[in-house]
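Below, a portion of the complex is reproduced, with chain positions unchanged.
For reference, chains read A, B, C and D in written order, and residue numbers begin at 1 within each chain.
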Amino acid sequence: MTANSALIDLTGDPRRRRRERTVRFVFMTAAGVSVLISLAIVLSLIEQAWQFVVAIEFDQLLANGWFPRRGRFEFLTLFVHSSIITGIAMLVAVPFGLGSAIYLSEYAKPTSRRILKPILEVLAGIPSVVLGFFALQFLTPSVIRKVFPAADSANFLAAGIGVGILIIPLVASVSEDAMRAVPRALREASYGLGAKQWHTALRVVVPAALSGIAAAIILGISRAIGETMVVALAAGLNGIRNLNPLEGGLTMTGAIANLSVGSDQVAGNDSAFQSLFFVGLMLFTLTLGLNVISERVVRRYRQRY
Amino acid sequence: MATTSTSELVGRSLRRRGRSWVNTTIAGAMLFSLLFSLIVLVVLLADTIVKALPVFRSRGLEFVTANLSSQVDSAGIAQGIMGSLALTFLVIVIAFPLGVSAAVYLEEYARDNRWTRMINANIRNLAGVPSIVYGILGLFLFVKLINQGLFSVADGISGRNLIAGGLTLSVLVLPIMIITTAEALRAVSRELREASFGVGATKWETIRAQVLPVALPGILTGAVLTISRAFGETAPLLLAGAVLSQYFSVSSDAGLVDLVSNQPYTALPLIVYNFARQPETEFVQLTAAAILVLLGMLLSVNAATILLRDRVERRRG
Amino acid sequence: MNLERSPVRLTGGQSPVVDGSPGDERTSVVFDLEELNVFYGSFRAVKDVTVPIRKNEITALIGPSGCGKSTVLRCFNRMNDLIEGARVEGSIRYHGVDLYGDDVDPVEVRRRIGMVFQRPNPFPKSIYDNIVFGPKIAGRKTGLDDLVEESLTKAALWDEVKDKLRDSASDLSGGQQQRLCIARAIATNPDVVLMDEPCSALDPIATLRIEELMLDLKRDYTIVIVTHNMQQAARVSDRTAFFSVDVNEVGQRTGRLVEFDTTDKLFTTPAQTETEQYITGRFG
Amino acid sequence: DGGPETGSSAVAATGANSIAISGSSTVEPISARVGERFDAANPSNSTTVEGPGTGDGFARLCAGEIDISDASRPIKDAEAEDCAANGIEYVELHIATDGLTVMTNPSNTTVDCLTFADLYALTGPESEGLENWSEANALAAELGGFAGFPDADLVVVGPGEESGTYDTYVEFVISDIAEERGQEESTRADYEASANDNVVVQGIAGNPTSIGWVGFAFFEQNADVLRAVEIDGGNGCVLPTIETIASFEYPLSRPLFIYVKTNELGTKSALVEFVDFYLSDEGVEAVGDAGYVELPAEDLEATRAAWAQAKG
């Protein structure tokens, strides 16, 4: 018997074990890359944005309007313009996105769902530059100008609607997930009390999924603020603060795009281009914050059910 | 007797009072909000086709094969198509291996600790970063560094080349690739893994021979998303060195290395953007035509990947 | 109405023994199931069930898992309408009215026939809103506060929650939640309450309270309860329907009614050996 | 250094057979045409022509990133110092003339001729916020312009600040008056700016009471929907025409240049050939094709001489 124990060798094949370690290491490095990327983003933004901030006088950030070449860097203007477009976009995306979600999760039968869901997926696949062209060459002339002949060729309304269309699928899919996470038991309880379908949908399911829907909206806002091409094409380049949706103006993303296309470096005026990184940093912080918030909100309903 | 009347009373009280119009209107409203997206799609496509028609009529497919030009009537999008295909290829060879490996590590190897959760959250957030910010990263990290000869293959190499663009787009889509792959891996049953370990397979053997094959369709679905995203992106390339101009040309005798590392490039969406900025009606038409080509290529890229996925699924039965 | 129908006694292994038992005349029939068959798609879940449910009584449905208790129960308020492909054959008369008649509105049916489910499923809203949900959608606007107090009192929950009506119902214990669901069900003032294993998710103490509650409630309501727990059926119900299940070659389980009788009779002197075996726990 | 970081930056002046051109969007059409024709003859060559703006062009030239910088104005001292600092040498070649054209909508008949004073009053830094022509009268009169503007909405449209056209306009029209009045040497900020001259054209064509300025080429191409305004630079009203511009009689005439980096002329034959072609009779046709005013013979000879000397 005791001899037996000597016979048993469980140390296994060292080559296989070595290979395991190597593979594991390779994969780990790959995962590490994602961290490096985030670091790279943050560092490159901060490094350059800092150069900008030290290069300019503080009151240049409060000067009237966003005119890099004149050393006027009123970020507030860009922010206001971005907010206006985001607002309009959400006015489009929330009702249509939520409606779609409610229909898909509460009304559509599995078969019709399989037919209807792809509509949103296709829409989600349309490149934003295409919607930018659509906003500039169709929405403005053929829709908005028909209602408001006074509208400029580049205006917030068209850009906002374009962005809104762009994020309908996002809002729809995230809030639909939330609604489908609502347990069947709640629906049965509602029907059991003699509720009609719309009672159940709007008074039971939607309230129960509210946090998820909120997350969807926040995500939508973040996406709208970050959207570039639609804005660059349809919202115009006006650096003077403008609150009229029928006229255009430069947004955060628009400013970055514009600077990257032609900033007109004149010797001794480097900060004109550096401002690009400053705006980029602001944009990054803003969207990151929104995403983190929506993360939190989502986790709330995830753990509820 | 009394009961009969109860029966009638009950019968009446249970009677259906006509279709509830509230119910129907609300259902209708919800359905409409969904169909709105469809309407938009149809209008967008119809409008584009109408605007593009003159180009196809007068030039047929010639403008697809023609290069950029300062003359509207001879300007074409060939360089954009080549550029986009090249970029997509680069994304496939860079982002897929990286993304899948990262996902495999996070799902299969990493223990569930704060560090791992941090990385996962970080990846989800990266997926939400505006694409133009990735452009800034590309400009700073790739264009600039390559210019300063960091990755330089030869001296005086230009940072405004396909490699810079490809890297930028790869970084952009990496999070999507990781997330979708991770989901696909999560869907693989624990039983399958235990079966494999039970016959003395190592982790890697289990992943390679059992888990990845089963997860492949899901991974390919991620691939569809990734490719179409990369293919349609414009903003990051504005900064990542793609040429945005009336005219540029590529040397006819540039070798492959030279092409990706040293020649100017552009992409189809950028050409769309540049055309769309020009107000003349000729350019409006040209833009629409270019958009149709863009959408067509997107569609076929997706279709191809989806077909591939179904093939895989069927092969696995 | 078929009150005059004299008690039928069928015999023979497979055919159910339905005993009207003494005292039929005392209580009127609320539900009258005849030759009820329920299908899910093509698969028949329950076969030829014939059972009368009497007013102000507690009727228990017992039987092994998968024998179709829930399925049958969900026919009483047409809950099955919500399941794709679910189909009913045979007749269910409610006070003599065919429940599945064309001009019958299931919404109305569910309003008059409340239901309590296996696992407590309060809405993620305040206790108050849980109670008033039903009445509100039924169009009631006034006297809601009184209604809440009344329902909660009937459900023996008032004292425990009267100071936190605005708190979220999710914070209640399992037993309290289930009683809240009962309160919610009776708030719409139904005349029948259906309960599908209402205690299976609760601890013994909570269970006991619910059972006492049922005995109170039966003064005002007719109750049908599904339970796995034979002691419970014996403790609370006046009559019991025992279902069994036949498995066919492809493994489909079709439930059938084996015996229906007063609970005492069924538990003391069952007419069917199958019943006896089950209640003595020798199978199922 | 602003250069290496510029957005569409850094077409490094590279391999022997690739030529990178950037700078003025006004000159871009000329260089693009030249490049196109040159490549047709030399397929192995790679040319990139971009038009982010004259200033960007100089920034990159002085950063050694490009071979040729298109310019719609002469290089500024600061920019020249930049080049010197980086050891970049260049030769300035005058290749065409442009008449910066002030224009309005054809339906606007009340304005035929304007002085710099009028333009300053309408578009200068002090006009910021003005929304009606008549509001400019006071200042115009004070500065000794014609004034007498009607009561009509004032819409100012012009090329973006990144364009050389903008610089020229400021330099010609605004600078002197602004200087003596101690104002910022720039136009009002609240005008409809566009990087794309065609958008400017459309803006004016689309608005009956608008005023704006573009390069002569763009005006000429759209002469049917625009109306050029005569300019009084002190010697009476002059309408921009090929002749008046070529002769610099028109006060807003300006030379268009290309600045060629000379550091690598020895080693980079392609560049030499390219510029040779640019200045050849065939190349010069591009100027006319692009809608600009070709140089009088003697000026062209001067340019060719300058190039010949630079080649050494």
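Throughout what follows, a residue touches a chain if its C-beta (ideal position, glycine included) is under 8 Å from a C-beta of that chain, and two chains touch if they have at least 3 such contacts.
Only a predicted model underlies this, so the values are computations on that prediction, with no experimental measurement involved.
Student: Write the complex's composition as a formula over the displayed labels, counting all copies in the file.
Tutor: Here the full set of protein chains amounts to A x1, B x1, C x2, D x1.
Here is the rule we use: only the chains that are shown with their structure count from here on.
Student: Would you kindly tell me how far, in whole Å, the mean C-alpha position of chain B lies from that of chain A?
Tutor: 15
Student: At what distance in angstrom does the C-alpha mean of chain D lie from that of chain C?
Tutor: Centre-to-centre distance between chain C and chain D: 88 Å.
Student: What positions in chain C touch 2 or more of the other chains?
Tutor: 108-109, 112, in rising order.
Student: Quick check: what residues of chain B touch more than one other chain, meaning two or more?
Tutor: 139, 238-239, 244, 277
Student: What kind of graph do the touching chains make: line, ring, star, complete, other?
Tutor: The chain contacts form none of line, ring, star or complete graph.
Student: Residue numbers of chain B touching chain D in their complex, please.
Tutor: 69-70, 139, 143-144, 147-148, 156-160, 238-239, 241, 243-254, 258, 262-264, 277-280
Student: Can you list the residues on chain D that touch chain B in the complex?
Tutor: Listed in rising order, the residues of chain D that touch chain B are 4-5, 7-15, 17-18, 28-29, 32-33, 35-36, 39, 43-51, 195-196, 198-199, 201-202, 290.
Student: In their shared complex, at which residues does chain A touch chain C?
Tutor: Interface residues on the chain A side: 109-110, 183, 185-196, 199, 203-204, 207-208, 304.
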